[in-house]
Every structure is written in C-alpha cells, then in structure tokens.
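Below you'll find the structure, written out as structure tokens, and then a few comments.
Yeah, one chain of the complex is gone here, protein chain that is, but the others are all in their spots.
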Amino acid sequence: MAKRRKLFETIIQFLIRACGYSTVLFVAAIFIFLLQAGLPALFEASPASLLGLRWYPIESLYGLLPLLFGSLVVTIGAAVFSIPLGVATALFIAEVAPRWMREVLKPFVEILAGLPSVVLGFLGFLVLAPLIRTTLNLPTGLTALTGSILLAAMALPTIVSVAEDALDAVPKSYRDGALALGATKWQTIWRVTLPAARSGVLTAVMLGIGRAIGETMAVMMVTGNAPQIRWDGLFFPARTMTATIAAEMGEVAGGSAHYHMLFLVAILLFLISFLVNIIASSMLFRAKKRAERMLS
Amino acid sequence: MVDAATNPKFLVESLSVHYPDGTESLHNISLQIPRNAITVLFGPAGGGKSTLLRTFNRLNDMVEGTRYSGKVLLDGEDILTPSLDLVALRRRVGMVFAQPVPLPMSVRENMTYGLELAGERRRRNLDRAIEEGLQAAALWDEMKDRLNEPAHAMSGGQQQRLCLARVLAQQPEVILMDEPTSGLDPISTAKVEDSLQSIKKKYTIIIVPHSVQQAARLADWAGFLYQGDLIEWGEGKNLFIAPKVKRTEDYVTGRFG
Partner (left out) sequence: MRIPRSVVQKIAFSALTAIMAVTILTILTIITFIFWNGLPAVSSEFLFSMPREGMTAGGIWPAIVGTLYLTLGTAVIAVPIGLLAAIYLSEYAPDSTFTRTIRIAIINLAGIPSVVYGLFGLALFVLFLQLGSSILASCLTLAIMTLPVIISTAEEALRAVPQSFRVVSISMGGTRWQTIQRIVLPQALPGILTGVILGLERAAGETAPILFTGASFFLPQLPQSIFDETMALPYHLFVISTQVPGMPVRIQYGTALVLLVFVLVMNLSATLIRSYFRRKRQW
C-alpha cells in the first residue's frame, strides 16, 4: 500500500515537473524552428536589399522597411486611441463607479477581448472603412487609420483590465491620507492614486501595444495591404508584418527565398513581442517589490 | 514521575534547527517529553517554541532548506533521519493550530479526512472514529445531528474543538498544539482545556499556550524557551511557583514578555 502510494506519487510528480519545464521547451522550439526556416533568408538577400524601401516578392525585392513602417503606423495609431480611452475607463471603474457597477463593467469590457479579430475585421471592412472613406474624403477606406481603430478596440480591454487591477491594488491608506489632508476626490485620484499605480498602468499600456503589434486578421482585412512609406501614411493603405505573413504564406513554395523571408519577418515579430512583454512584466515585478517593501 | 525520566515519549538531545534565511532557530536543546501528560512550552515570541513543536512532526520541513542537527527520539526511534517516512510520523503525531482551520468540507469529511488519506474506507470504522473523536473533544452532543453541514458554518470554538476531534479520530500517540485557544473566547477556551485534561491519560500532549496563566493551568511539565535556548525545564507546579532561573521568574511574574 505504502509502496504503491509512493510509486504513484513519484510518477505524478514527474509529470507535473515535466509539464512545468515544457513551457521553456515550447519557447525554445518556436525560436529554433523560426530560426531554422528564417535564417537562410539572410544569405539569399543582401543586407542592403533587406533595408530597401520596396517589398515586392515577385521581383525578389524584400525590403523590410515598408512592413516595419506599416506595423509602426498602425500600432502608434492604435496607441493614441486606446491609451487615453483605456486609462480613463480603468479610472472610472476603479475610482468612480460604485462596487456593484464594477462587478458588471469589468466583465463587460472583457467581452471585447473575447471578440474574434475576424469579426472586428469583418465589421471594419463592411462598415468602418466606407464610413472613413466618405467622412475623410479618401480614395479608399482601407487605410492604416481603419486598422488603428480596430486595433485600439482590441488593445482596450487589456489596458482597462490590467490598469484597473493596478489602481485597485493601491493601498486604501494612500487615498485616506490624501482625503484627510483636504484634497478633493479628483485631486486624490490624479495626484496620489494614479502616480502610485504608475508602473502597473505602464504595464497595461505595454501589454495593450504588444497585442496590437501582433494582431493579424483584422489588420489584414482593413488596411489595404499596400507596402508603402509616406509621411501621411495613416490615411493610406499600409501593410503590416503580420498581414504580410498571413496573406503571402498560403501562396509560397516551401523552401523558396520568399518562404524563408516570411519566417524572417516572423523572427522579427517574435523578438519585438518578446521585448515588449519582458519590459511590461519587469515593470510589474518592480512594482510588486516596492509594495512588499512598504508593507514590511 | 519516575516513569517520565526513564521512558519518555520524546527524547531530545542537543537539537539545533536552522531555517534557510537564518530567522528563528533552536540552539542545542535537550529535554524529555513524558508520556501521558501535558507538556507546556512557553516563552516570549520568537523564542523557538513553535519551531520545537513543529520538529516533533517535522512540519518545519515545509520550509525548504530547514536543517536539523542533534537527535529527537520518538519511542527510541530517531525521527530526524532523512529516510524517515514522514507520512507515518505525522499519523502518530497530530497537530492543532492557532487558528481553527476547518477544511472546506462537511464536519463528517473533516473527521474522516486523516483516515481516508491512510486508505481507510470501511464505513463502520469511519463512523466509529467520528463518534469517538467528537466524544473525546466533547463535541458529540452538539455535532451528531450536524455532521453533514459545512464545517466553516460552526462557531469559532466549535471549529477549534472540531480540529482537535479531527486529530483524535486518527488515534495519534502525540498531540501538538500551537496556541490552540488564541482565537477563542474564555468559555470556549475552558472547554478546550477541559478536553485536554480528560484525554491526557491516553495521549502525550505538547502545547504552546497563549498566556502564562494558561501555561500554569495546564502544565504537568514545562519548558521555558528564550531566544532559541531552553532556559529552564521542570515539573509544572515547581516551575511556576518557584522558578530557579531569574529570567524565568521575571517572565512568569510578568516583568518582561
């Protein structure tokens, strides 16, 4: 009996350990397989052409800059819309709304996070793009701006959710202290609570932006997908890195230079998202440590 | 009490305990815990009482990196050897904690938890253990019709006596108690203390009390621990009435603590 129990315990502990370790394995596998398929691209195209201004695979032009530019424009646009909206929404839920309303609002905003990106892309394509074309009097509604708005909607729930957690975690004594000194409720929020939750709010913003950079389907459906760099790019079609992969991978011969190039773009995306998430989480860790110091 | 000296339940020889972060530790403790009596370990906070208590069931091991040196013999068998079956030890040495912790299940399930862990499934044995355990903790009359209610629905005092009953249902040899009445009102405290007096003939009880008064009330034997050292050790009636060491006297009379 005791022996069987011990054997069972050993087996289950082994499984638990293996699954815990497996996450590292998965990341390594992803990186290795991306590298294996993407690195040959560096030998098939010269560095100069990689930094070229044109992405035109049929003529073997693999300039990455227009794709980077496309992702950048769309993401910055999304950040401009979603950060103020997201932080304000989080402030309302955490500081202004009564408790019962908070219990309703938070899950409600999280519905947005669950909406499949194709559904948003579909609406953007059918409704938002024509609206943008007519109101801004543009040649086409499939623009970086259209993509930015959809991405803002997708980044919003992440920002709201994480920022609200951060605001909620600010000790009540901070607020009581400020109120006791005669500050109004708004002064307390603006001068005490929000600064105290600063790193959590920044994390929220980073995670939201990370989500926007990686988003694929909605962006592909509404941004027009023309790889170009122009100063007023926000109001014209753009092509992001993600959309390039999704749109072209289906028509590419395995092992061709184009195939390798798309994997190279994926490596780039992998590294960018890695960086963004590491920064975001390290800010969170630092905040936690500070909180522990204050408590002890 | 000749018995206690010649055939103790626990024999502790130059025991030292170190936590990995170097917080609380015991230095070179030697003492004997007599069987079928209540032994009280008392002293100011941070003195090592709880660490000593948790050495008897090796619960300190839950803090990874805890190191023991010296010897602790339970009926002559060293319980600090690495090869020891901890599960078997903890079935022999039960524990009641400072806060009542009813497991999140019914009263009945709380009572049978330990036995079921050990593989006992026979309904008759389980029912008998429930009744005996609750009887011994003077809870049977209050609980017999409420066995299927969730344990957390009981009052604080009932919960703590349930925790005692739950340990008794496992029929251990030793019961460790870490300030078991610290969260209870005086009436509930008295009930717990009464239970202890009535069961001590069958068990060896080691208790960290939550006050000097309680220590004096309960102690057949007592040890005064201060900053990881065993300052004084002796029969309860002597130690509280005429302590031999100045520091013990100061603590017992309330001059520091």
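Per-chain numbering from 1; labels A and B assigned in written order.
Operating definition for what follows: a residue touches a chain if its C-beta (ideal position, glycine included) is under 8 Å from a C-beta of that chain, and two chains touch if they have at least 3 such contacts.
Quick caveat, the model's predicted, so the values are computed rather than measured.
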The chain left out of view makes contact with A, B
Could you tell which one of A:Leu64, A:Ile132 or A:Ile245 touches the chain left off the display? A:Ile245
Among the options A:Tyr62, A:Phe236 or A:Phe270, the absent chain makes contact with A:Phe270
Per the touch rule stated above, subunit B touches the missing chain via residues 57, 59, 62, 64, 87-88, 90-91, 94-95, 97, 99, 101, 103-104, 113-114, 117-118, 150, 152, 163, 166-167, 170
For review purposes, identify every residue of subunit A that touches the missing chain, sorted by number. 5, 8-9, 12-13, 15-24, 26-27, 29-30, 33-34, 36-37, 84-85, 88-89, 91-93, 96-97, 103, 105, 107-112, 114-123, 125-127, 153, 156, 160, 184-187, 189-190, 207, 210, 213-217, 221, 242, 245-246, 249-250, 254, 262-263, 266, 269-270, 273-274, 276-278, 281
